[in-house]
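The structure appears below as structure tokens.
Every protein chain but one is kept in place in this view of the complex.
Right, chain A next:
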């Protein structure tokens, strides 16, 4: 089976984040594989181990992403591809990424493409579905279980806490939701082996794309941190008085009722 994983390098949102000149500052930020993409990588490896074939992990980014690609190789992916568009494209958005990925994938005959449900930085959840649309193949998002039997695929998807069972067929693109699996840690022998696995670097030119073809369709107006959380209020006194006070505050201060 010819399996591809779409992977993004993101900053770790559990670490401290600062904004400088309207951008998340790279200084002091920790970078990781987007956690949802980790599920996608793990699932890809499991599918390959069960059904045979090869897993290629692809990212659109700059050379810093090499480290995350190596991590994916250390987990067990067979090949890695870095599509480095840093020097060619100034403004990027989900359209850019999807267009580049689709262009790369279109003559690769993928049977299965896995991506994360969302990237924890932008949180748009668009890249997976857009790639599938551009390639003209079916897609299922937020999956928590994947069963492949020949050409037939049975997927369980998370719909806001409920489950939907979908039957579909290969070729297929799915996006991974938390709960799909428990991603493995890259083992130390895996890391040593990853050194010898192929990591290919491509640029826009290699995909026969011009900057105009992939230019962002959206504009970022402003980037800001969420407002600081104020300390909570603890009401005191008789329970009946507390309820009255609460309703009053909900009306006058929070203005929600």
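Here, a residue touches a chain if its C-beta (ideal position, glycine included) is under 8 Å from a C-beta of that chain, and two chains touch if they have at least 3 such contacts; residues count from 1.
Going forward, contacts and distances are computed from a predicted model.
J.: For the chain that's not shown, choose its UniProt protein name out of "Cytochrome c oxidase subunit 1", "Acetyl-coenzyme A carboxylase carboxyl transferase subunit alpha", "Acyl-CoA dehydrogenase" or "Potassium-transporting ATPase ATP-binding subunit".
T.: "Acyl-CoA dehydrogenase"
J.: Please pick, from A:9, A:48, A:70 or A:157, the residue that touches the omitted chain in the full complex.
T.: A:70
J.: Considering the complete complex, identify which of A:18, A:151, A:187 or A:242 is in touch with the unshown chain.
T.: Residue touching the absent chain, from the options given: A:187.
J.: Tell me, which residues in chain A touch the chain that this view leaves out?
T.: 67, 70-71, 74, 184-192, 195
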